[in-house]
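First the structure, in the form of structure tokens, and then the observations on it.
For this view, one protein chain was removed and the others were kept in their places.
Letters A and B name the chains as they come in the text, with residue numbers starting at 1 for each one.
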Amino acid sequence: MSSSKGASTAVWFVLRRLTRDRSALLGFALIVALLLAALLAPVLSTHPDDVFELHPSERLRAPSRAHWLGTDRMGADVYSRLLFGARITILIGVIAVGASLIVGVPVGLVAGYYHGWVSDLLMRVSDVFLAVPQVVLAIAIAQTLGPSLPNVILALSATYWPWFARVAYAETRSIQKEVFVESTAALGASPWRLTALHVLPNIASPIIVRASIGMGFTILTAAALGFLGLGPPPPTPEWGRTIAESREFLPDAWWYATAPGLAIFLTVMGFNLLGDGLRDVLDPRLRRTHTARDE
Amino acid sequence: MSAPSSAPLLEIVDLVRYFPLRNAFGRRTAWLRAVDGVSLSVQPGETLGLVGESGCGKSTLGKTAIGIYTPTAGDIWFAGREIGRLPPRERRRVARDLQYVYQDPGASLDPRWKIVHSLHEPLKIHTRLSRTERAREVGAILSAVGLPDAHLDLYPHELSGGQQRRVGLARILTLRPRLVILDEPTSGLDVSVQASVLKLFRSLQETFALTYVFISHDLSVIRATCARIAVMYLGKIVEHGDKTAIFEEPRHPYTQSLLAAVPRIGGRRVTLDFALQGEPPDPRAVPSGCRFRTRCPLAQDVCAAEEPALRELDGRRVACHFA
Partner (left out) sequence: MSEPLLSVRGLHVDFVTDRGVALVLDGVNLDIGPGEVVGLVGESGCGKTTLARAILGILPPGAARIRGGEVRYRGQDLLRADPIAVNDRVRGRGITFIPQDPFTSFSPVFPVQTQIMDLMKWKSPRAGNGDGAPSPFRRYPRERYRADREAVLDTLRAVQIPEPARALRRLPHEFSGGQRQRLMIAMALLPRPDLIIADEPTTALDVTIQAQILRLLRTLVKERGVSVLFTTHDLGTAHEICDRIVVMYAGQEVEAAPTAAFFSHPAHPYTRRLLASVPTPDGEIRDIPGEVPSLVEPPAGCRFHPRCDYASAECRSARPAPRMRAAAHAVSCYHPVDAPPGSDA
């Protein structure tokens, strides 16, 4: 409420600055393309039913006018499955990163705010989770609970939240030292008010940057998990699994692996470029305080 | 203790604040004795000056009184109530009446908040006034500090340093506090800007019936604004009492050196006669007995053995065996 108006002008300000950075714009464009592909998959795809239907007679056809990116081993249109696969990708990315954020940021905030055993405990717990490789945890979960989309998301969130906790912790600690935090506390503000209204808005930037870069990282790992067969089972058109399927048909059916591989590459690059651009725009600009005093 | 005309508004009794010093492993190796047994009282309506050089503990004293630090030992009595050991929620309520101004009051504003929200915030924390009522209060305070309403819609970085300072002050005054601790409010300011700021403080004191504790290292500013002063050195008060008496005839050797160091315009150069050598000792390793003895021209054996207590002398109180 207090800074909502400030937030919308800030968003506008950020977007304007972002347009000056070409690589960030490229990243932004790639992500928009991904979103459009996912949202409009039924409209944009040429063979929308190929997600479920099989046409074994048409298997492994090279790219043609009928099938823009060729067909896979079941005869399904690679292009259409790619578009629907974008939905999976976004779903995994958003939920995994979202869950990590929701768990990690409050942990980091609390650890940063308090000093002493609470803070130590929380950060040690997050260190433990950081030490677990995502793939190993995903395999373990898949073994016990079976390979599926929710389990992939669980594995990814469980291993990614410590990154948010770390960022939130470091930023909270440094913001705490700022005069305006101390003075607002001296005015009688409760820790809740301080954290929610003063600390959180001021640490939002690095968290947003981490979220954007995290999306790229998460999607890449999700694809790796899908490749290993730990992700959603067929016929879900998940990109990583598609690559796994294509292996035995390489190098003849080159389109089969290239299409999803390129899609993953462009998506991850898009998020990384956007994240870098955001970092340049958000951090130095909004941290800088103008002083009227000159030479 | 000289009999006060009325009950003191703020009374500090044997206040102690230590900071632990830790080595690389986090183990406590020593204590930094920032405030080491300070007693003071502040009468309603007066301006008490707290003077000392860097490292003497005057800022720590102010921050402990206001509650930013909790006391290691000792009492803080405000308006008849002990506040140093209150639970956090109660302590936050005291902020209504007892406030603190930073050296740069503009820095106390959240850079992402518009001025209007920063000014409403104290009232939101402490009162249940409606938005219109709050707006009226804020408007009144703004004119008291001499700022136009148009500034409400701006962010701190869009104002000049002087305007930021006024906003910072306004924010505190919305609560109508009774006592305000001013921590080095004129440090680093040009002399003409300093004069404007001091004038502002004076007018605010009249308008809002404020009591001030004025912390500064600048003796000429203290002399112009305060009626009673306390001189601090390495965590303790060495001389304390009426300003005129102390400035005209300082009794403690440190006070004498301090006054002798201040350049006087017109007349003999003070540095020609200035005799005090050396630097203040490391506050982590405070000398035994009297802390000033390592630089004091009057030091004797008893100074190392026994710490001098504050005693009445010539209308003020001095902590020295030989004053």
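FYI, a residue touches a chain if its C-beta (ideal position, glycine included) is under 8 Å from a C-beta of that chain, and two chains touch if they have at least 3 such contacts.
Values in this document were obtained by computation on a predicted structure and should not be read as measured data.
Chemist: Would you mind spotting which of B:157, B:176 or B:223 touches the chain that isn't drawn?
Modeler: Result: among the candidates, B:223 touches the missing chain.
Chemist: Decide which residue listed in B:193, B:245 or B:304 touches the omitted chain of the complex.
Modeler: Candidates B:193, B:245 or B:304; residue touching the omitted chain: B:193.
Chemist: With the missing chain put back, one of B:96, B:124, B:157 or B:202 would touch it. Which one?
Modeler: Only one listed residue reaches the unshown chain, and that is B:202.
Chemist: By the contact definition given up top, give the residues of chain B that touch the hidden chain.
Modeler: These residues touch the chain not displayed: 53-54, 162, 188, 190-196, 198-199, 202, 217-221, 223-225, 247, 257-258, 260-266, 269-272, 274, 276-277, 279.
Following the convention adopted for this analysis, only the chains that are shown with their structure count from here on.
Chemist: Could you grab the centroid distance between chain A and chain B? Build each centroid from C-alpha atoms only and quote it in angstrom.
Modeler: 50
Chemist: Which stretch or stretches of chain B touch chain A in the complex?
Modeler: 66-68, 89, 92-96, 99-100, 102, 104, 107-114, 117, 121-122, 125-126, 155-162, 164, 168, 171-172, 175
Chemist: Report the residues of chain A in contact with chain B in the complex, numbered from low to high.
Modeler: So the residues of chain A in touch with chain B come to 2-3, 5-6, 10, 178-180, 182-190, 193, 198, 201-202, 286, 289-293.
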